[in-house]
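A single protein chain has been omitted; all remaining protein chains appear in their positions.
The letters A, B and C name the chains in turn, as written, and every chain counts its residues from 1.
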Amino acid sequence: MHTYETTLRLHQTDSAGIAFYGSVFLIIHECYESFFDIAAILNEGKYLVPIVHAEADYRAMMVLSDRITVEMGLADTGRSSYTLAYRLTNQRGEVVAEAKTVHSVVDRKSGKSIEMPDSIRDRFAKL
Amino acid sequence: MHTYETTLRLHQTDSAGIAFYGSVFLIIHECYESFFDIAAILNEGKYLVPIVHAEADYRAMMVLSDRITVEMGLADTGRSSYTLAYRLTNQRGEVVAEAKTVHSVVDRKSGKSIEMPDSIRDRFAKL
Amino acid sequence: MHTYETTLRLHQTDSAGIAFYGSVFLIIHECYESFFDIAAILNEGKYLVPIVHAEADYRAMMVLSDRITVEMGLADTGRSSYTLAYRLTNQRGEVVAEAKTVHSVVDRKSGKSIEMPDSIRDRFAKL
Partner (left out) sequence: MHTYETTLRLHQTDSAGIAFYGSVFLIIHECYESFFDIAAILNEGKYLVPIVHAEADYRAMMVLSDRITVEMGLADTGRSSYTLAYRLTNQRGEVVAEAKTVHSVVDRKSGKSIEMPDSIRDRFAKL
C-alpha cells in the first residue's frame, strides 16, 4: 500500500461546483508517480509502460480545498502488465472515488508487449 | 450516433511523446458537451448529471496533431441514469481508444438520484 | 491574421463559475498550433521553439459554452524570436482577453538561441 495526499485545487473543479470527473485521473497518476519513477523509465529508453485501461467510480462529490488521501495497492500482475487499484478518501474519511489502471510493458521501438523486467516487478512487489 | 472531431494538442501530450491517458477523458467530454447542453442544465439549477463511472481502453498511441474523430452512442438508459459509449479513431481510421461514461440524474439540493426528466430522455433518444 | 474558433468547455471552468485563468493559455496555444505545425518541428529534431514569455489580460468573464474567437497576429520578430498577439472575443463580440507569447528558437542539443530558420520566418510572414 502506498499513500499520497493532495488538496483539490481550483483548476480541478468546474462550474458545476465540484471536481471535474477527469481530475480523479490526474490525482491517481500523481499518486502513481510519487511511488514509481517514470522519469527513470523514460530516460532509460528501453521500454514504455503505457496505460491500456483506466476506470473510476465516483462515490461522493469532491469540492474545492478537500484534502484527498489516495491509497494505492497492487491489484494484479501478469507476464507483461500490472494493475493498480486506488481508493480516494476526503478529510472526513468518506470514500469519494475508487479507480483502477492497467499498465502494459512494451518495447519502446517495436511497441510490442514484453515480459516485465525484474526492476519493475521488484518495485511493485513492495506495494 | 453523434460525431465530434478534434486535433490532439500539445497540452494533451506528455513527455513520453504520446497523449497523456487522461486526455481521452477530456476529449470524450468535449464530444458530450457538443451534443448535450450542460450549461442549460446548470443554469436551470434543478438537477445535476454527475458522472458516476468512467472507463477507457487504449488501443493505439495518439500523438501530437493526430486528427481524432469521436463517435458517441447511447449504450444504456435506466430510470435515473444513462450510459454513453465512445469510439475514437485517428486520421488513418485506426481505433485509438474506446470509452464509456455513466451519468446519474440527481436533485441539486438533496444530491439524491431522481427519475430522469423527459427533456433529458428526449435529447438522448436522438442519439 | 489567423483566426481560431472554440467553445469554452467544462474542464476549462472552475467552481467560481467562470473560466479558470489558465484556460486562456490553453486556448491561445491551440490557436497557435492550428496555424504553426509544431509536430513537424519536433519531428525534424533540429531546434525547439520554447515560449520564453507569456502574458494575458482578462477583460470580461468567460462562462461555460461561450463561443470564443481568437485572432492571432505577429507582433514582433527578432533574429531568433517572434512575438504573437492574441485577442479573444465571445459570441456577443465582447473582448474577453488579450494575450501575448514570445517564442525563442533554440538549438535542440545545446539549448542555445539560434538564428530563425527561413522556414519559420516564412510561415509567420503569412500572418
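Criterion: contacts are C-beta pairs under 8 Å (C-beta built on N, C-alpha and C of every residue); 3 or more make two chains touch, one makes a residue touch a chain.
Bear in mind the structure is a predicted one, so any value in this text is a computation, not a measurement.
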item	value
Chain not shown: contacting residue from B:28, B:42 or B:64	B:64
Residues from chain A at the interface with the omitted partner, ascending	7, 9-11, 26, 29-30, 33-34, 37-39, 42, 63-65
Contact footprint on chain C, counting only the chain that is left out	15-16, 18, 21-22, 25-26, 29, 38, 42, 48, 50-58, 61, 101, 111
For chain B, the residues touching the chain missing from this view	10-11, 13-18, 20, 22, 63-64
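In this section, only the chains that are shown with their structure count from here on.
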item	value
Chain-level touch network, classified as line, ring, star, complete or other	complete
Chain A and chain C: spacing of chain centres that average the CA atoms, whole Å	31
Between chain B and chain C, centroid-to-centroid distance (C-alpha), Å	27
Multi-chain contact sites of chain C, meaning residues that touch two or more partners	10-11, 63-64
